[in-house]
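Here's the structure, in structure tokens; my notes come after.
Just one protein chain is left out here, and the rest sit where they should.
Our next item is chain A:
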Amino acid sequence: MNTQLLLIQVFNGLVNGAFYALLSLGLAVIFGMLRIVNFMHGALYMLGAFTAFALGQAFGLGFWPSLILAPLIVAGIGMVLERGLLSRLYGLEPSYNLLLTFGLTLLTQDLVKQVMLSQYAVSSAPYTPPPVLSGVVNLGFVVFPKYRLFVIGLSLLICLITWFVIEKTRVGAIIRASTENPGVTRAFGIDVSKWVTGVFGVGVGLAGLAGVLAAPIYSVEPYMGAELIITTFAVVVIGGMGSILGSVITGFAVGVLAAVGAAIYPPIANTLVFILMALVLLVRPSGLFGLPEGAR
């Protein structure tokens, strides 16, 4: 393959990378702060896309309002689930919340399928990008959909904001303190469990946002998160469980790697990420940016 084609694929890989980054960022925030392995993340991503589609069908809402509303709705659903179900499992082994979130995933997928079939008579629906972002733009080296450029840009911005809030602000400091040492934080008069719910909401809101962004690219269907979530978990593991920087950088890197792989030798595209994971874990068992468990 020539260099130009390779460059094009590197660029193209950033789009999928943007989805991996947004999703694994949410997972990392939730795991890093709350120690919850949220297997339901893929289903919440799908819910984001489905909510945007349903808002459009029911209220005629366009892409822009949905881009804000749908993640908020998904965050709300997430917070209800955290308060109602997940919070009851704190202190138990992580496998309990893994099983719970896995079960919720199956439930959500089938529910959405039923709703889609009964309400819209389809189980896979199209969603078009807003007019200002439809069409292609000639970048000189490649003709590329405008919408995909927007996805790369917005996702980078969101990742940056999340990182900034957690690492550099007072809010971030409270969040970090509440997870590091809940007892002491409570002694300062801070309601830790409210913060935990809020962080969970932000994490799944990011998944919802990724879902809305995905709707115009992929068709909206109940199982759209099922395949993606496996890759996303691999990204989180490679980046280092709980590392925000690690999940963002690894997310984009894996997207690029998969795109280049698909162009050079298509059958390997979906396996590449797992080969990478195996290699990284051999050399650095706690991931690229992760700290060993004892060093926390």
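Everything that follows uses one rule, which is that a contact is a pair of C-beta atoms (placed from the backbone, for glycine too) under 8 Å apart; a residue touches a chain by one contact, two chains touch by 3 or more; residues count from 1.
As a convention for this text, contacts and distances are computed from a predicted model.
The chain absent from the displayed complex carries the UniProt protein name "ABC transporter substrate-binding protein", chosen from "NADH-quinone oxidoreductase subunit F", "Cytochrome c7-like domain-containing protein", "ABC transporter substrate-binding protein" or "Hydrogenase HoxU".
Per the touch definition above, the residue from A:31, A:45, A:147 or A:195 contacting the chain not shown is A:147. Of the listed residues A:34, A:175, A:224 or A:244, the one in contact with the hidden chain in the full complex is A:224.
Listed residues A:121, A:187 or A:282: the one in touch with the omitted chain is A:121.
Contact with the omitted chain, checked across A:9, A:162 or A:250, is made by A:9. Interface with the hidden chain, as seen from chain A, comprises residues 4-5, 8-9, 12, 15-16, 121-126, 135-136, 142-145, 147-148, 216-219, 221, 224, 227-228, 259, 262-263, 266-267, 269-270.
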